[in-house]
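Here's a slice of the assembly, chains where they normally sit.
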């Protein structure tokens, strides 16, 4: 079978979502890209997790056309395609409706940076893209969702390499990364940050965001040139 | 044994409820109907899940009379019977006291449609039927509960085919569907929607409901004539 590496990566990553408590039934999808071949493997639409296998992953190109596979790909496939096409350094994308991140998306608020758990992964509030205008929704909806995500980062002056997670207003989170493990990791981290930020505001109404020196310190511990986290 | 198909369907569906975290002890019941035979199989009352089996399901007709079985059927049997009698296209009914959906029912509020997870399944707020008047309660309570559910949909101009879930005020949720798997699925979806709506309001007090264009788009992705979700 061709594209075996990305089939297996996408399969394994999809299977991690229920284990991490990030999806109910089939409410999520992961894709993994092969940059040289210009394609990605993605979960078929609406197939229960227990029936998935690497061979059932659908191979799609960066314009959203199915290259290999009998099953219909995830209904969110065009969003994945747009992001792969425009963001050359990402290798995987995850979409879930995880509880706390989705509640923030439904509230249409960015998630404020309240602590070092957040700063270990991002130096800014987690952006929430506004709901699309009606024309975009009625048009090619999933395709436009990709552009809505890109436009939100652009308007906030953020790069997809700095911030590997976003909320789509009224909808739910998307995360990405250099590979499928990292993209799934980002989805779990986002859900944890979303839960903690919610609780923080309940515990103290007027809580201030993290100060710049702490944001900088924690992010650089993990990601800066002098990082000293991990092996 | 007769009615084997609906016995097994009802048994399997009842067993799914604790696995999905939707019931504590025996606080829930599922029935599955055989339309040709004019009967449904339902959980016996107050029997622990670990002692259930297909043969213990009670067979009841659409007037609520036991047709086959030594055990007393669920105390909510008459509610199921009324709905089967009046709604010819449903094949199964689920009643639970799942935590978040029951909290909304206790608050006597409809669950506002705040996001696409909700819109993937319904185009309207999840209705909450008001508590019954005292005469209905003192009369044939479970029978009247069925009429209260039907009347609530009618007054809101909703069809049971469009909205497969409802809250009964001060009580708890009921869901239904073409078969037992779908009705159980609807109970789990309702619980997730109820939790997210609760969190959304905590995160932002004045949060607006979803706009019409997004409601329409998401529902039609899954259910319209041009739907493209699933296989």
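For the reader, a short list of remarks on this structure follows.
A and B are the chain letters, set down in written order, and residue numbers restart from 1 in every chain.
Basically, contacts are C-beta pairs under 8 Å (C-beta built on N, C-alpha and C of every residue); 3 or more make two chains touch, one makes a residue touch a chain.
Just so we're clear, the structure is a prediction, and the values are computed from it rather than from any experiment.
Because every chain is the same sequence, the assembly can be counted simply: 2 are drawn, and the full complex in the file has 4 copies.
Just so it is clear, only the chains that are shown with their structure count from here on.
Superposition angle, subunit A onto subunit B, using Cα atoms only: 90 degrees, a multiple of 5 between 0 and 180.
Put simply, the C-alpha centre of subunit A and that of subunit B have 33 angstrom between them. Interface residues of subunit A, counted against subunit B in their complex, comprise 24-25, 27, 44-47, 71-72, 75, 97, 99-100, 102-109, 131-132, 134, 137-138, 141, 170-172, 198, 201-202.
Interface residues of subunit B, counted against subunit A in their complex, comprise 114-117, 185, 188-189, 192, 195-197, 199-200, 202-204, 207, 210-211, 213-214, 217, 221, 228-231.
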